[in-house]
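One chain of protein is taken out of this complex; the other chains stay put.
Presenting subunit A:
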Amino acid sequence: MIILHNMLGFFKTILYTPLFNVLILLASVVPGHDLGLAIILLTVIIRIIFFPLSIKAQRSQRAMNALAPKLAEIKAKFKNDQAAQGAATMQLYKDHGVNPVAGCIPLLIQLPVLIALYQVFIAGLNPESLGGLYPFIPDPGNIKTLFLGSIDVTGKNHYLALLAGVLQFVQAKQSIQYIQSAGPANPQMKAMNAQMLYFLPVFIVIIGWNLSAGLVLYWVTTTVCSMFEQWYLRKTMK
């Protein structure tokens, strides 16, 4: 129990509290002390920090996808010899420069950041939870929760939820097109992708329907950032 408590405290000190302070700082310097704008800015900053990692991962995903037919060949060739199958697979990755060194660490770094960011937005949207501010952060008393003077980020906004769903659909479609531009997926996966492509946006709208508009705003922003990454990937595609 003590270990768990210490870990949570550590998480709070190194991730949650700094992010929360940045959010409040941003909110007090943006025009109109607009909390919605601050949420957008903080999301964009985090996405910029993860930009190199994200680009690298997507390129490598595309390369892996292009190798799928060759992987199937290897599987058929060494049907009864697991070790040979594995060795040929590793060699294939090596020959095509698919670099598997990173392993699961990037994911383990991103997950806590994502959780902290979510908690920070929830706390920022709840005026009673304005604790844990550093002494040099200005008084958050004048922060306005009306985004662009029209959308209350602490309330619900169904239009924003619909927008999040539509953008999610466009982004997912773009991403699938990019990754499969190097080679088509296998038919079974293709059918699943088509189903998920429609299911995911609907799911986002259902979740976003009852969520604070501030969190939906975060989702919209992060999706737009992904679309920008797609644009960049296409532009730099070999």
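Assume a contact is a pair of C-beta atoms (placed from the backbone, for glycine too) under 8 Å apart; a residue touches a chain by one contact, two chains touch by 3 or more; residues count from 1.
What we mean here is this: contacts and distances are computed from a predicted model.
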Can you pick, from "Competence protein ComFC", "Heme exporter protein B", "CoA transferase" or "Putative membrane protein insertion efficiency factor", the UniProt protein name of the chain not displayed?
"Putative membrane protein insertion efficiency factor"
Return the single residue from A:L15, A:V30, A:A66 or A:V98 that touches the missing chain.
A:V98
Contacts from subunit A to the absent chain lie at residues 47, 50, 53-54, 56-58, 60-61, 64, 82-83, 86-87, 89-90, 93, 98-107, 110, 114, 168, 171-172, 175-176, 179, 189, 192-193, 196, 200, 219, 222, 225-226, 229
